[in-house]
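A single protein chain has been omitted from the complex, and every remaining protein chain is retained in its original position.
Coming up: subunit A.
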């Protein structure tokens, strides 16, 4: 497996990213804040468009480092990529399979098996680690329902049936996420997933983490030569990275939801780390965002044994490993697509 490289998050309000030789230089107010060799980087994520010099853009493109612009709240704005690389035959297969009902249904099922399976593991872990602090009956009844929905999905004959079963599983899972929040329960009350805009701190945190995850997954798909826009479970919509959303299903709970729980339960993030806008929307404050990013990067350096190919890999490489396995399946090297099952 390849090396896990760093993501450079540029969050300083007046930072300007320039290049010198084979390094990126970040200046704030004209003063050099840091200098990073490009070969140590996987991607550069700039929060808010302040400025990246054409030199720096070219350095990123030449070194296959993805350069992404997000709003200060973490919403995706733009991505700068070089020439489309890789395998046109692979992409053609992807498009053909995306048009093929049978293949689409099979892959959609795989993504959802992983999504719901990993949600199940998350709840089981909470039950195991904090039997006295959670409502066991509630969690157990949701676990039963998740098991049933996995079977439903397995038996589904159409994408609509599948989505129905998934919707039920997702609502049920989110209904007990608040059980997993063990401290500051008042400030971090959570009744369900609300996006665009998030209307409570937990949703704000989740939205931010999902954006980080989406960027990692998109980049992983591009790296193996797949088209992030053409999906299976998620259908084509202009400007939407449907395949990235598909593959993200495998990691939502494992990466984002668990990171949210860790940050809250370890009291790294508090309810007053959020700003409430007049509209009722919640956003992370600047300092808190930094804590989240640090935890996110930390998490990526952990190592696990991959459940399918049984090699130790850095958690941060999981999206890449799954993208590669998906490409393998599309090319006919594997007899099925093995999604990521957290154990």
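By definition in this document, a contact is a pair of C-beta atoms (placed from the backbone, for glycine too) under 8 Å apart; a residue touches a chain by one contact, two chains touch by 3 or more; residues count from 1.
Rule of thumb we're sticking to: contacts and distances are computed from a predicted model.
Chemist: Not counting the visible chains, the remaining one has a UniProt entry; which protein name from "Lactate utilization protein C", "CRISPR-associated exonuclease Cas4", "PspC domain-containing protein" or "Phenylacetate-coenzyme A ligase" does it give?
Modeler: "CRISPR-associated exonuclease Cas4"
Chemist: Just to verify: which one of A:20, A:89 or A:305 makes contact with the chain not shown?
Modeler: A:89
Chemist: Return the single residue from A:18, A:117 or A:231 that touches the missing chain.
Modeler: A:117
Chemist: Touch as defined at the start, partner being the missing chain; which of A:35, A:58, A:71 or A:154 qualifies?
Modeler: Per the contact definition at the top, the residue touching the missing chain is A:154.
Chemist: Quick one: which of A:5, A:127 or A:182 touches the chain that's been left out?
Modeler: The one listed residue touching the chain not shown is A:127.
Chemist: Contact with the hidden chain only, please: which subunit A residues?
Modeler: Spelled out for subunit A, the touching residues are 1-2, 85-87, 89-90, 110, 113, 117, 120, 124-125, 127-128, 147, 150-151, 154, 225, 307-309, 324-325, 328-329, 331, 333-339, 341, 343.
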